[in-house]
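For this view, one protein chain was removed and the others were kept in their places.
Our next item is chain A:
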């Protein structure tokens, strides 16, 4: 394998790890926030559904903003 290819694989691996980590954090945060503690129903109810919708959207948005700010801080000239 050429050197550039190995680097790309490493970067992809890092990216993948970042994605998985973010997904698990997102899941944990939104579960903690939205899912009720009385497990009487096998399906999500309407309130939980809409809470999860908003939670994930907000998490995703904030992640994007933080990523942009971090990128801007690291490379101010860009």
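Rule of thumb we're sticking to: contacts are C-beta pairs under 8 Å (C-beta built on N, C-alpha and C of every residue); 3 or more make two chains touch, one makes a residue touch a chain; residues count from 1.
In this section, contacts and distances are computed from a predicted model.
Novice: Assign the chain not included in the display its UniProt protein name, restricting the answer to "NO signaling/Golgi transport ligand-binding domain-containing protein", "Trafficking protein particle complex subunit", "UDP-N-acetylglucosamine transferase subunit ALG14" or "Mitochondrial import inner membrane translocase subunit TIM22".
Specialist: This omitted chain is identified in its UniProt record as "Mitochondrial import inner membrane translocase subunit TIM22".
Novice: For a quick check of understanding: of A:14, A:27, A:49 or A:63, which residue touches the chain that isn't displayed?
Specialist: A:49
Novice: Touching the missing chain, which residues of chain A?
Specialist: 34, 36, 40, 43-51, 54
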